[in-house]
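With one protein chain removed, the remaining protein chains of the complex are shown where they sit.
Then we have subunit A:
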Amino acid sequence: MSGPYVPEIATDRDGNQHEVQGWQDDFYGGKLGFWLFMFTEVLMFGAMFMALAYYNTLHPQDFLDASASLNRLLGGVNTVVLLISALTMGLGLLNMRVGKVKEAKLMIWATIILAAAFLVIKGFEWRAEYNHGIFLMHDQMLPGSSLPFGQKLFFGLYFTMTGLHGFHIIIGIGLMIWLLKRINAEKVRPDHHILHWNIALYWDIVHLIWVFVFPYYYMIGAGGVTGGH
């Protein structure tokens, strides 16, 4: 796959030679293609939000009660962590675009650390919920338990969506490590940085999804009488 790019030459009927257009440096095409991929992400999470809203209309009070029982402090901290990580990712890309490769790599490392912090905090949160008997196919979530059915639906979707989002964070960490390797190998450079651009876009869509996941799960019950943790 790698190696110097050798242009293809075409000869017209008059014997003139022309270089065939190569698409290796098609920055806009690469960007547009990635936006198409992100559309599939919107479809996937959109379907989940649809299911969430659907069940919410069936069990409005259970959803408020379940939302009120989530740990808003940890959810809020994770929101800020992800927000700052979007900044570091963006600054990393900006540094790469202006030729500050070392600074760009430092910003990518900062993003990786923040992403790991997000997962650790999420892990603590899930652990606390597990200890309360609330986890997929566990204790309170089993069919015969006393937990109201609407709350089972809420928590089922909560673990599914935050789990899938966490999986995207893990994928993002992997992509950033791969990006660092590509930068070290000078395959990603200031004059050829579409990979960096698209991974930054990926990280932004992960952030964007959380911007909607957080209020729907953690905040809709914040004004309820049951309160948070």
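Heads up, the rule we're going with is that a residue touches a chain if its C-beta (ideal position, glycine included) is under 8 Å from a C-beta of that chain, and two chains touch if they have at least 3 such contacts; residues count from 1.
Rule of thumb we're sticking to: contacts and distances are computed from a predicted model.
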Original post:
Per UniProt, what's the omitted chain called: "Dipeptide transport system permease protein DppB", "ATP-binding cassette domain-containing protein", "Caa(3)-type oxidase, subunit IV" or "Nitrile hydratase"?
Top reply: "Caa(3)-type oxidase, subunit IV"
Original post:
Of the residues A:83, A:120 or A:185, which one touches the chain left out of the display?
Top reply: A:83
Original post:
If the missing chain were put back, which residues of subunit A would it touch?
Top reply: 25, 27, 31-32, 35-36, 39, 42-43, 46, 49-50, 53-55, 57-61, 72, 76, 79-80, 83-84, 86-87, 90-91, 94, 97-98, 143-150, 153, 191-194, 197, 201, 204-205, 207-208, 211-212, 214-216, 219-220, 222-223
